[in-house]
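The complex appears here without one of its protein chains, the remainder shown in place.
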Amino acid sequence: MSLDWLGPGRVPVTLNVNGREVEVTIEPRRTLLSVLREELGLTGTKEGCDEGNCGACTVLVDGRTVYACLVLAVDCSGRCVRTVEGLRRAENLHPVQEAFVDQDAFQCGFCTSGQIVSAVSLLEQNPKPHRGDIERAMAGNLCRCGAYPNIVAAVLEAARLEEAPDAKD
Amino acid sequence: MLPSFELLMPETLPEALEMLAGYAPDAMPLAGGTNLVPDLRGGKRRPGVLVNVHGLDALQYIGRQDRYVVMGAGVSLADVLESELIGAHGRVLQEAARVFANPLIRNRATVGGNLGNASPAADTVPPLLVLDAELKLASAGESRWVGLEDFFVDVCDTICRHVELITAVRWLVPPPRTFSRFRKLTLRKSTAISVVSVAVRVTLGESGRCVDAAVALGAVAPTPIRVHEAEEVLRGEALTPEVIDRATRFACTAASCIGDVRSSAAYRERVTDVLTRRLLAEAQEWSEEQWERS
Partner (left out) sequence: MTETVGRPWVRADARAKVTGQAKFPGDFGMADMVHAKILFADRPHARVVSIDTSEAAQVEGVVAIFTAQDVPVNEYGLQTADQPVLCGPGSGKPGADVVRFVGDQVALVVADTRAAAEQARGLMEITYEDLPVVSDPFEALKPGAPQIHPGREASELHPELSTEGNFICHHQIRKGDMEAGWAQADVVVEGQYHTPGQEHAYLQPEAGLAYIDDEGRVAVVVAGQWAWEDQRQIAHALDIPVEEIRVIYPAIGGAFGGREDMSVQIVLALAAYRLQRPVKITWTREESIRGHCKRHPMWFRCKWGATREGELVAAEVQVVADGGAYCYTTNKVLGNTTITCTGPYAFPNAKVDVDGVYTNNPPSGAMRGFGAPQGIFAAEMQMNKLAEALGMDPVALRMRNLLQDEMPTTTGTPLAGGVHLQEVTERCALAAGWERAEEGWRKPAAKGVALAGRPKEAMRTGMGMAVGFKNVGFSFGYQENCWLRIELRGEDDIERAIVTIGTADVGQGAHTVLQQMAAEALQVSMERVSLEASDTGTSPGSSGSASASRTTFMAGNAIREAAALALDGWREGERPAVVEHTYLAPETTPLDPDTGEGFPNFAYGYVAQVVEVVVDVETGELRVRRVVCADDVGKAINPEQVEGQIEGGVVQAMGWVTCENFIAQAGRVLTPHLSTYLIPTIADVPERMETIIVEKPDPRGPWGARGMGEMPFLPLAPALLAAVHDATGVWIDEFPLTPERVLRSLRDGGSLLECDWE
């Protein structure tokens, strides 16, 4: 039996972040959030509560949204991590990002990365969401500025943009 | 920052069980981490060793075996929500999954983790209680099935030994003409811990009377509970207002309610009454529809 024993000291881990393989040497207790921010400099993913209650740290792991503060980084070894920094398509904004700009779907912007990642995930699973679907899908992402009505509008617009990229209204 | 621990990364279930055995009682399994990681950070739990069972293939299945629906304990709440099989034969569990926290938590939280954490307010428990679910507790070299009702001992305390892991959950496919539903009351529309949760299952016989029933409550006692006295009242009876009333009163009596920052004990009792009554009334409406259809 091969005991795969990590820590408590630092161990090398290979992560796939936004399509790139990166190697970091970290203690097993490090969360994905702290590794993204402190080791990889990907500070677009925010630390809002560090206890899975706010959603500012939302990222995709193997295509599913998670609170990066609740996931150990070593547990993401061999999985695909996508953050807000990995959403752009070439030089263009992702349609969800574009729609957030267009609909003024944020004020302070601290929750925005997480909101956008959740919205991207929703549209990947459900390209034509209704308002109720959006409310259910985005309920883990708090916005204290209360930009919620515009967030709903932005997700609806992004759905339209994805469907017909030129049909921006 | 989390406190230091050693993390073991088993590749198979037998490896995981050996690791748990090797490091008991200082080892704990880590599944989705949605409860454990905050608990570690807050100092509520201090294991020296974590055995990462998240993603173990042997714990990731939902299927039918003979007369049972069986699922691996590593199944996420999102998986439960998406499973057609559970939709068909465990609607009450799927209803709980639908209102379980939010998608971010559901993608990560596992059924085994929710049960093993043993919170009085765990939303998967009342549904599984009314389904008469059993858990498989495995340790290196042996395993046992236990009834979910016998599993919980106290707040965050179960009969699961340090060397054991919850590996599977199963329940008998409910007979046709079974109604099962879940309701909870929370202080916010989404992503809030239950103040009270109620699950009800009612199976109708040929006569339209209730031949079997189960009522379970969450967040009203140190552990989620079944209310057998209420079930006795329902069994063999038509769901008349008087029967519903008597059953509901037993539910309220059984709720040895707790007061905390979310609500007082008295309010919990009141909500237990309302939610139980409403679910039974819904069952009654449903039974009438069944009767008309047949």
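So that you can tell them apart, the chains are marked A and B in the order they are listed, and the count of residues begins at 1 in each.
By our rule, a contact is a pair of C-beta atoms (placed from the backbone, for glycine too) under 8 Å apart; a residue touches a chain by one contact, two chains touch by 3 or more.
Note that this is a predicted model, so its numbers are computed, not measured.
Q: Just name the one of B:197, B:223 or B:263 that touches the chain not displayed here.
A: The single option touching the absent chain is B:263.
Q: Looking beyond the chains shown, say which of B:190, B:207 or B:256 touches the absent one.
A: Touches the omitted chain: B:190.
Q: Of A:54, A:123 or A:159, which one is in contact with the hidden chain?
A: The missing chain is touched by A:54.
Q: From the list A:15, A:81 or A:143, pick the residue that touches the absent chain.
A: A:143
Q: Give me the chain A residues in contact with the hidden chain, please.
A: Within chain A, the residues that touch the unshown chain are 37-38, 41-51, 53-54, 56, 83-85, 87-88, 93, 97-98, 100-102, 104, 106-113, 116, 134-136, 138-152.
Q: Would you write out the residues of chain B that touch the absent chain, in ascending order?
A: 1, 102, 183, 185, 187-193, 195, 261-264, 267, 270-271, 274-275, 278, 281-282
Convention: only the chains that are shown with their structure count from here on.
Q: Roughly how far is chain A from chain B, centre to centre by C-alpha average, rounded to an integer in Å?
A: The mean C-alpha positions of chain A and chain B differ by 29 Å.
Q: What residues on chain A touch chain B, complex-wise?
A: Residue list for chain A touching chain B: 1-8, 27-31, 34, 50-53, 55, 58, 64-67, 69-72, 74-75, 118, 121, 135-137, 139-141.
Q: Please give the residue numbers of chain B that touch chain A in the complex, ascending.
A: Interface residues on chain B, with respect to chain A: 1-11, 15, 18-19, 30, 32-34, 37-38, 40-42, 50, 52, 54-55, 78, 101-105, 107-108, 189-191.
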